[in-house]
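As you look at this complex, bear in mind that one protein chain is not there, while each of the others sits in place.
After this line comes chain A, so read on.
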């Protein structure tokens, strides 16, 4: 047959040259065509944090993946993608995967965090900082669970746990029936983002009654932090702080519109970015205002700086200071007013002052007021958390249900009352402790607080994701502009030669899970096909035997003649 075929092709080549093109070009095109991508399942994965802070690298360094999937029970984990569910997650297993230099770790999170039992959530929250503290080259991904992912997980689990001890026949059957999965991510290797600018916003309410008025500064940082940037919604820390700041801005701007209630204090509101990365926004803002400008509100008479951090829950309030306030200073006045308001109007709240000296030898500062303290401005932070090391401040589990709206609005009213008493000097004028200013028309609006918190927690606000064109920044700017004057943006870019912070990209990727069969399966199949072809060959060669057999069966009467 080949001779005849070659004859035909010879004629084709010799006689009609264009015909060969028509035959060959499509063949070549088909040969070099790229393979279509058809996956068993395609899903979005969110990578763990990767950043450098003050030269120190944190988090995972790698981003590319093209490996087989396994679960933790398997013996060999190196260069495989380890899949874990949140319920089975434990630090030892994570360490085991890292020690064997696994190809990647994928942690499957349930779609609805509130279905998880509290102790697992708590345990994971505590593990997050530990995971981030060690720099690793193994890429760690988080994926939200859905049915297909769960089925992939269960299939991988059965195949991983059955490895090792089984007979040869079992292994053979296993290779034919089991499904392996190859996990492939799209996207390139992660690299540093250059020229990322962190945006902060400021606005003011000017006081009345002459020059050189004392200034009160209210600060809250709007960014959030978690083990995966795209999953950090930061409801309590610090969505509650920002919503409280906006509500205070609204209330005091209302008071300041009327001549009778226009007080003799300047109010400066600052919504800072990069708060979770050692308060970069605040740091640069202070430098610009104190070192580079001739006159600024911060240089003159600053009464005190109040930072709001994590106030959306809990029944305690802690005023964190780096130096206990001396008597007769405005800070002392605020401390006293807070105590008065709590004891007379909100007895269920436990109020205390926490004194922590600024430790400059630490990697990061504890609270935002320490930035001001370093520049010798009197500052404190109000929070319902006792310590800055609490896991809640930097966890992806900090989602909207963590904020109790009634407690948030109670805290807002409490702080507003205390501030008003300081600004209007009410205690000296003899006002009783349970005098409530913010009632009826001046009430704290819970719907306002609720809508701001809902909006803030609807998107991830990690500092790597909010750039200067982001909708978060522009909406905050608009809101501040409704109540305050001179709303300005302030940008921070990392220094070129000695950057304080470096962010990396490739934080959200698409992962494909392809169903694959082990290599032995192909060989097995080849052997089976060869056997089948052998049988066919024999059948055709001895077709006569088959034919006579069939004839004997179908026409028996001819035999009997």
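By our rule, a residue touches a chain if its C-beta (ideal position, glycine included) is under 8 Å from a C-beta of that chain, and two chains touch if they have at least 3 such contacts; residues count from 1.
Operating definition for what follows: contacts and distances are computed from a predicted model.
Hidden from the displayed complex is a chain whose UniProt protein name, among "BOS complex subunit TMEM147", "Response regulatory domain-containing protein", "Cytosolic iron-sulfur assembly component 3" or "Adaptor related protein complex 2 subunit mu 1b", is "BOS complex subunit TMEM147". Of the listed residues A:121, A:144 or A:516, the one in contact with the hidden chain in the full complex is A:516. Considering the full assembly, A:526 is the residue among A:76, A:458 or A:526 that touches the omitted chain. What chain A contributes to its contact with the hidden chain is residues 1, 4-5, 8, 30, 33, 35-40, 179, 182, 184, 514-517, 519, 522, 525-526, 529, 532-533, 536-537, 540-541, 543.
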